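Here the structure comes first, spelled out in structure tokens, and everything after it is commentary.
Apart from one protein chain that is not included, each protein chain of the complex appears where it belongs.
Order as written gives the chain letters A and B; numbering starts at 1 within each chain.
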Amino acid sequence: MTGGPQIHSIIRKLYPLCRSITGNGVRESLSIIKELIPVNIHEIPTGTKAFDWSVPREWNIRDAFIKDPRGQKVVDFKKSNLHVLGYSVPFSATVALDQLKEHLFTIPEQPEWVPYRTSYYNENWGFCLPHRQFEALEDGPYEVLIDSSLEDGHLTFGEFLVRGALEDEVLISTHICHPSMCNDNLSGVATAAYLAKHLAGRNDLRYSYRFLFIPGTIGSIAWLSLNEEKLPRVKYGLVLAGVGDQGSFTYKKSRRGDAEIDRVVINCLGHLDKNFRAMDFEPTGYDERQYCCPGFDLPVGCLMRSVHGSYPEYHTSADDLDFVTASSLEETFYLLLEITHAIEKNRKYVSQNPKCEPQLGRRGLYRKTGGEKMGKNDELAMLWLLNLSDGRHSLLDISERSGQKMDSVIRAAEALSGQNLITPQN
Amino acid sequence: MTGGPQIHSIIRKLYPLCRSITGNGVRESLSIIKELIPVNIHEIPTGTKAFDWSVPREWNIRDAFIKDPRGQKVVDFKKSNLHVLGYSVPFSATVALDQLKEHLFTIPEQPEWVPYRTSYYNENWGFCLPHRQFEALEDGPYEVLIDSSLEDGHLTFGEFLVRGALEDEVLISTHICHPSMCNDNLSGVATAAYLAKHLAGRNDLRYSYRFLFIPGTIGSIAWLSLNEEKLPRVKYGLVLAGVGDQGSFTYKKSRRGDAEIDRVVINCLGHLDKNFRAMDFEPTGYDERQYCCPGFDLPVGCLMRSVHGSYPEYHTSADDLDFVTASSLEETFYLLLEITHAIEKNRKYVSQNPKCEPQLGRRGLYRKTGGEKMGKNDELAMLWLLNLSDGRHSLLDISERSGQKMDSVIRAAEALSGQNLITPQN
Partner (left out) sequence: MTGGPQIHSIIRKLYPLCRSITGNGVRESLSIIKELIPVNIHEIPTGTKAFDWSVPREWNIRDAFIKDPRGQKVVDFKKSNLHVLGYSVPFSATVALDQLKEHLFTIPEQPEWVPYRTSYYNENWGFCLPHRQFEALEDGPYEVLIDSSLEDGHLTFGEFLVRGALEDEVLISTHICHPSMCNDNLSGVATAAYLAKHLAGRNDLRYSYRFLFIPGTIGSIAWLSLNEEKLPRVKYGLVLAGVGDQGSFTYKKSRRGDAEIDRVVINCLGHLDKNFRAMDFEPTGYDERQYCCPGFDLPVGCLMRSVHGSYPEYHTSADDLDFVTASSLEETFYLLLEITHAIEKNRKYVSQNPKCEPQLGRRGLYRKTGGEKMGKNDELAMLWLLNLSDGRHSLLDISERSGQKMDSVIRAAEALSGQNLITPQN
């Protein structure tokens, strides 16, 4: 089975690439994912309309640096792609320090770290650097080069569909537009890819699973505008982002707040992580903003560990290969398996003995000696199932009501339906 | 009026009898109850079908013992009927210690106490004894006798109906199948019998009250299968079990969770016992499991003090005559009177002065000098009644909303309806 070290190793491969919302960094990242799953790569031309937006020009960058008055490269894109303001326009000049400083971005509170900054929709150029270095810059002329291109081209994204028995879909969406940062969001990209690989290897799925590897915001908007007719099929959805750090899990509910995906994830997390946090939907964050717009209002939540913006490493060079751990990634992966197990197996059963309890003992489903305390958990799960299988309660309802884990309730349902004590509805 | 010592004294009479789910112990117990109320005794033949179950063979026992290698009786049914595994089949043999031990039951954590164990639906024989004694058993041949019979016969239960003005019923059910243990459940049997005696002595009841003295599980299942046509009349119900110990009260709600019985009991307990606990329904416990099956879903809760399984004396010889107290039993009895008072008097009234408050002062219902703080409680209860008697709020609703005790609200309703300020609905 898949383990954390495997997931971490694909992150290591993806880490050095300079991704953005368009450009070759995304294409190279998708080709690495293709080693795991046969992901389809879509290219949307610049200028394509997508609701209120249009696909921007494609950005690529080859080199960028700042040379100090002594001719030394003090900031060098080749050392870290975070050094360049994302979507910087081509620029080459010698500028005074004052003028240069208007294009420099730092984090005074974290003087050793390089921040991550972009300027997608406002033409600009700039560099990001440690505040400590910024403060040490001496007066004098600086040679600046940004060897980038911003031209008509394409927006690239990856899509992969695992077909199940139903057309109903589970949507897993993850943003692939961030350059060298691991938690945000190579963690999401890598766990999604491994989940896709796992599900593609099974042949017993009820639901179809659609995976999107897309640039944030414009990517989900473009996909939604191209796939409106598919949206009614989406019964569950998760945005995966920031799932590799060592913090407790956070689940941000869909806009609906009580969608089944919300209940499934909260149920599974409740038994896994006693410190997990469920937060209500809010219109900031990741692509759930678009999936949960009022016009679509899809049942899509967002699974994170530490919440974007709440940890100092967020959107900095400190979100590196050490910030995400194999064990955190593995735990996230197995949580996703539990979530899909719950989605696959959740349904309503109807008791065939609604009048009083059936006699479990003579069917070998109950302890033999009376007078002792209630014993094993599945026995308890069976009693709950028999009591609540009135056609109104799903296994998820029963798990929530009883506090029994979904997998115990699922096992009990299989034992009882094996004896025809309950039967699945429809 | 009835007092705790009376209730405790009937428990003393019932204590020595060897009850089980069938047999003469139940008959003898019911004949003791008959000294208080003219309870009807029903006999259901072995083999009678009751939904998924059938009435088992009748079990009776005359003697049982274990003699050690020296010929001394080390375990003797005549000293405590708990020593025999309930429903032990007849057995007489000399056996080696190893073989004997497979049929011995103890509680290692409570080495001085005899546990209560049964094997109703799995033919077996066995003895229960203190763990300390078990450990001291020496090697050698043991003479074992169980002089029991397990033969076609009957299941016996008691039923008593106090007729009120309405056919609508309040069901009080209590299990009578446990041998020498007091809290579980002679406490329930005795308080139910005294409540029945009290209600039978009144002639002002609106509701009819049905009391069942039945063996656990199979007894309620048998009664339900014989009385399906009566079930729609059951508007309120309580299972009484473990109501004599010194713990705080526990009320386990009906499966519906918001039935009027649930609200009445929680309301009364809220004013009586600040440490009481209301727990949601769960499909373990006593006969509420059967009354609250999905096919009937009756409004039946369960009143307890300490919860079954949560106290060390539970299902052991330590649940004896000292474990239940006269004062606890008396408090339970008066709580039951308050509950029936609330059930009897709860109804909706309609204000005859819905537009602004009526002038209570000129009717002598209000304090004379203004400017002081609100005074007596019934004055406050009257204001609540006038404000909420809009045809949508029952006295129970008003008690819950206002925090005023049900008996204060009932008194206020009588004062106001005496002045025609409110009138009962229908």
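Criterion: a contact is a pair of C-beta atoms (placed from the backbone, for glycine too) under 8 Å apart; a residue touches a chain by one contact, two chains touch by 3 or more.
Quantities reported herein were computed from a predicted structural model and do not represent experimental measurements.
Undergrad: For the chain not shown, which residue from A:Gly71, A:Pro108, A:Gly201 or A:Gly295 touches it across the whole complex?
TA: The missing chain is touched by A:Gly295.
Undergrad: Taking the entire complex into account, which one of A:Gly4, A:Gly23 or A:Pro115 touches the absent chain?
TA: A:Pro115
Undergrad: Looking at B:Pro45, B:Gly361 or B:Pro424, which makes contact with the chain not pictured?
TA: Of the listed residues, the one touching the omitted chain is B:Gly361.
Undergrad: Sort through A:His131, A:Lys197 or A:His315 and give me the one touching the missing partner chain.
TA: Per the contact definition at the top, the residue touching the missing chain is A:His315.
Undergrad: Tell me, which residues in chain A touch the chain that this view leaves out?
TA: The list for chain A reads 50-53, 85-86, 105, 115-122, 124, 217, 220-221, 224-225, 228, 255, 282-284, 289-290, 292-297, 309, 315.
Undergrad: Applying the definition given at the start, please give the residues of chain B touching the unseen chain.
TA: Residues 351, 353-359, 361-362, 368-374, 380, 383-384, 386-390, 402 of chain B touch the chain absent from view.
Here, only the chains that are shown with their structure count from here on.
Undergrad: Quick check: how many Å separate the C-alpha centres of chain A and chain B?
TA: So the centroids are 53 Å from each other.
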